[in-house]
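First the structure, in the form of structure tokens, and then the observations on it.
Only one protein chain is missing from this complex, and each of the others stays in its spot.
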Amino acid sequence: MPETITRNSHLSVIESGIAPPAITLQDVVFERQGKALVDGLNLTLTANGTTVLMGPNGAGKSLTLRLMAGLIAPGQGKIRWNGVETVPSQRVALVFQKPVLLRRSVRANLTHALKTYGVPRSAQPQRLEELLKMGNLTELADRPARVLSGGEQQRVAMVRALAARPKLLLLDEPTASLDPQATAAIESLIRTAAAGGAKVLLVTHDPGQGQRLADEIVFLNHGRVTEVTGASQFFDAPRSREARTYLSGHLLF
Amino acid sequence: MQDFGAAFGQAFALIAGFDPALMEIISLSMRVTFSAVLIACLIGLPLGAVLAVGRFPGRGALVVLVSALMGLPPVVVGLAVYLMLSAAGPLGVLQLLYTPTAMIIAQAILVTPIIASLTRQVVEDMHGEYDELLRSMGTSRVSTVATLLWDARYSLLTAALAGLGRALAEVGAVMIVGGNINHVTRVMTTAIALETSKGALALALGLGIILVGLSILVNAGLMGLRKSAERLAYA
Partner (left out) sequence: MKNRSLSLLLATALAGGLSIGTVKAEDRFIIVQSTTSTQNSGLYDALLPEFTAKSGIEVRVVAVGTGQAIKNAQNCDGDVLLVHAKASEEKFVAAGHGVSRADVMYNDFVIVGPASDPAGISGSNNVATALAAIEKAGAAFASRGDDSGTHKKELALWNAAGIDPSGDSGGWYRETGSGMGATLNVAVGMGAYVMTDRATWIAFGNKGDYGIVVEGDDAMFNQYGIIQVSPKACPKVKADMGQTFIDWVLSKEGQAAIADYKRDGQQLFFPNADKQPSS
């Protein structure tokens, strides 16, 4: 398992006031068992707004997210976060389709995150209350996190990610197994995060969700970017044949 | 087998009479066993978690070694500890031979591999689930281990109980390093061995019944504790 990526919370570039791209992927290749699942991917994300990553199953969307989170290292190519090659993992947060919550109360889950993200102890209680309120979780705060409903659990996972005050928020189909009401709650949290200045990268198969949230769409196929388009244009008239086929519900070959 | 009836009779008479010699032996058994398991937990839990989480050269060999040590014959451990603590041995100056402390040391050595090995399994499973999350949060190794141990605490109670069972039932090691000295190092198992060698089989079996009873009580108590605490924590 690749573990070569070093981490720190070095954010001098951001703090200097220049706004470089949030993240840049350059000729990134990731292979598993000799098969290139991410195959020469080039992508630059601006520091603001919501980018939606779409594409058929197996296109490499989740792997791309994991590469961006620094969970896996590329076999070839370079990834730069704010211009540097070490992932500032305390400012990059990741939310999974299936929330992974600690076997603790909602409150303890969030406290654990605040502690891990290096929030000073004195600031923790206030931040905790903010997060609980943001996720509409105040009344559930002392319940064991893992007995909550799917939607409630995902809300915990979302506000836990926001505890980092992330510069880059990576969301891997966070609403794929939720009902419409729970989905709306998550989408509202995504909007809050984006409005707060986080760069959001969302993987989804739901074109409606893409239309509701995206500033731009990145379409991925066979481990490569086939197009990057503004959201309104993408859903009206995607440029690539693959995207057109995907949106029309046909299989890609 | 009239001995069984007599054994239950003996066991009952000893308990009902609050036999002071028996109470002394039971309390020493409990103290030695719990102390040994506590020490074994303090070593075995982090060791097991590090084996589950860590990726370092020799880890595979270490995992096999720790597993294999679960089957350490108590007599061998007893002998090794005896040679260390003997007045002629390297730690002889401590004058710990034939004391409860020597018994605690021997049992801690026996129990640590069990706890470490079971901890490794439990933590490895949980690590599979938590790994990406914790790494994406930039969690340090130390705090990863701490998080996993804390979240696995109820499952790890089972590991501690396994260690407790072994320590409570063990006779070979404590016999050698404790010496089965009356009022000083005589515990349930060595008392049973002594009564057996006196041919007082009914009394020996009676003590055995009491030992099993104690073991059941301890296990039931801790399991009950786990159940209610678990319900409160995450159900």
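Should a chain be cited, it is by its letter among A and B, assigned in written order, with residues numbered from 1 in that chain.
The criterion applied here is as follows: contacts are C-beta pairs under 8 Å (C-beta built on N, C-alpha and C of every residue); 3 or more make two chains touch, one makes a residue touch a chain.
What you see is a predicted model; the values in this text were computed from it and never measured.
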item	value
Contacts of the hidden chain among displayed chains	B
From B:15, B:39 or B:62, residue that would touch the chain that is not displayed	B:39
Absent chain, residues of chain B that touch it	31-32, 34-35, 38-39, 42, 86-89, 92, 95-104, 179-182, 184, 194, 196-203
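Note that only the chains that are shown with their structure count from here on.
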item	value
Gap in Å, rounded to a whole number, between the CA centres of chain B and chain A	46
Chain A-touching residues of chain B, taken from the complex the two chains share	55, 129-130, 132-133, 135-139, 143, 147, 151-152, 232-235
Chain A residues touching chain B - in the complex, by the definition given at the top	1, 3, 7, 9, 66, 69-71, 89-90, 92-94, 96, 100, 102-105, 112-113, 116-117, 144-147, 164
